[in-house]
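As you look at this complex, bear in mind that one protein chain is not there, while each of the others sits in place.
Here is subunit A:
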Amino acid sequence: MSRRDLSAATSLCGLLLLSSVAGIAPARAQSAYQPAPPGPGEADAPGKAGNKFAGPSPFAPQAPGVNAANIPDGPPAEPGEVTPAVEQIGSHPAHGDWPAYGRDTDATRYSPLEQITPANVGQLTRAFVYHTGSKPAPGQVNKWAAETTPIKVGDGLYMCSAMNDIMKLDPATGKEIWRHDAGVKYASIPYTAACKGVVYYTSSTVPEGEPCHNRILEGTLDMRLIEVDADTGKLCEGFGYHGQVNLMKGMGESVPGFVSMTAPPPIVNGAIVVNHEVLDGQRRWAPSGVIRGYDAETGKFLWAWDVNRPDAHGEPAEGQHYSRGTPNSWATMTGDDALGLVYVPTGNSAADYYSAMRSPEENKVSSAIVALDVKTGSPRWVFQTVHKDVWDYDIGSQPTMIDFPGQDGPVPALVVPTKRGQTFVLDRRDGKPLLPVEERPAPTDTDVEGDPRSPTQPWSVGMPRLGLPDLKESDMWGMSPIDQLFCRLKFRRAKYEGEFTAPSVGKPWIEYPGYNGGSDWGSMAYDPRTGVLIANWNVTPMYDQLVTRKKADELGLMPLDDPNFKPGGGGAEGNGAMADTPYGIVVSPFWNQYTHMMCNKPPYGMITAIDMHTRKVLWQHPLGSARANGPWGIPTYLPLTIGTPNNGGPVVTAGGVVFVAATTDNMLHAFDAKTGKELWNDVLPGGGQATPMTYEHKGRQYVAIMAGGHHFMMTPVSDALVVYALPENK
């Protein structure tokens, strides 16, 4: 034991002694250290009088508004049996349809349409622009980033607005056929008002021609499942409580905006698999990251997978709740009907940057792919991409299912993109890597006491790395020697030992790759005919520092369930109180905070095509132009391809065109899938931080992109869905 440890221990003893002598508990700091989840009555309920706020008890009753639609819950449910399902359209999409978020249940983002080709893509014009009506009202902090990819089935284009209203549009004109108002309130926005997409479901019990034979399902920001009739938009009475399910049941104490759904839940063999985002950086004992199954037909609870209650698959008993602070999964999951599995991309336990308070069970399944049996909710296998993650390297991408060319024929494989830019290729049957994965030594030097790092981390050495070499001082950038020097100094002042540099309290550390990726939620596109994988990715380091509780209090960092919390004061991607732990976290992009230019030299975003037969890079180049970016956020209008940060995935078509928006130049780009040459682009009315999609209607191919913008990417917010097609008289 070092002298420092000893003195800390003695002072702790002294404190305890003092308080016991005085017969009073030591005055609790705003977000006092809580080594275990508070039991009933151990912590202050919100609003309870007292000079210091120690966090609400998870056992406290949920405040009004947490169960957003006031849906009566009934008694805790036992694990249930699913209603037998019929085959869903996502597993055999019609030629011109895009029936699921990732186009099909394999999540390939590949369309067999070939009307638009490299030869004619330059003639694309706007067919229509549809306005969802969802954007910040005057006076509201902009938390918008719609991130929506519509789906198209038959005669309907179905989508959700950033605030979860569901719409059916005419695929040719964008005329609104119906709209379901979800009634989500501003307070329910977690970090971002996003709705990545809706799910198309065909009933096994309601005959064709009757209402709710075909349904549209969505998960909402305020934690509801909603099913409406695909033809009319009316709630399906037979599902849940008059068409809705309350997902806050069993979650324990929470406040609006703490947990929310932003990704479309897959339906696997009749089970809706539900994950949710838990707002990062708030407190160690945040609400649970439990994964649950619900019957797609009836909305009935089927099972739960709760990391710290591994053998309990039912709902928690009355007055109990799912285990607090467990790893949450906010990415879009992929369902595998044939194997009866759902692949859950997990994130970190709550309090992302401090791992000393995590259970061994949590350490096994965080920042991993967990394959859950959709009948029981039990994990069949786990593959971890980061050990003891303290870098917010949660998996944001939806994994893609492919037939991997093996020695004895195709192997059912899962391609797992990560924020690290490591792409893992796994056997879907057992989670074993199909391409070599090496455990390589990782930096372990840290001044965070009692929180040792993993000595090794996994590297997917059989796949091209989506990343650039480690940073050097001479990579620092700017407009002039002075601001460049400022960044060189920032670089030298920080701790940096390459990837996995361990967190530090004494000085900032550089996190590179940053938590925006590599690959983030945009995911990848895969052309199964050619075996070509398309990926766009980021080169955006972060500048992080752990701060003591005292400093965190001085900085005013507090969790959103604190009565003094002000919206906009913290969030998933910024500074966080990490209440209940000894530290808060200060996070910013590794940039010049005065000019808002990144400290590293360009590119900040790239796009890569990989041949999965040979695992060789076919082409790779910077993605995005400098036109809308510049110092102090002033657009330069330079038509130079610099490579910008990007959020949103690619689409690849049989016509040989790759469509991707994502970049901060607010453009939709089209590339030649063979050569990577940029063929066409168009400036959007807002940031194109969403994955585009393409469909055919009455013989005409359309390309749609939600130009909703992204508040963190600082791109303009809009409510416009922009849809392109070739001129009609061609």
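Basically, a contact is a pair of C-beta atoms (placed from the backbone, for glycine too) under 8 Å apart; a residue touches a chain by one contact, two chains touch by 3 or more; residues count from 1.
Basically, contacts and distances are computed from a predicted model.
Participant: Pick from "aminomethyltransferase", "Iron ABC transporter permease", "Glycerol dehydrogenase" or "Paraquat-inducible protein A" the UniProt protein name of the chain that isn't shown here.
Facilitator: Hidden chain identified via UniProt as "Glycerol dehydrogenase".
Participant: Sort through A:364, A:380, A:601 or A:621 and give me the one touching the missing partner chain.
Facilitator: Touches the omitted chain: A:601.
Participant: From the list A:485, A:634 or A:683, which touches the chain that is not on show?
Facilitator: Considering the complete complex, A:485 is the one touching the chain left out.
Participant: Can you tell me which of A:359, A:378, A:444 or A:474 touches the chain that was removed from the display?
Facilitator: Answering carefully, the residue with contact to the hidden chain is A:474.
Participant: Could you please point out the subunit A residues that touch the chain left off the display?
Facilitator: 473-474, 477-486, 488-489, 491-493, 601-602, 642
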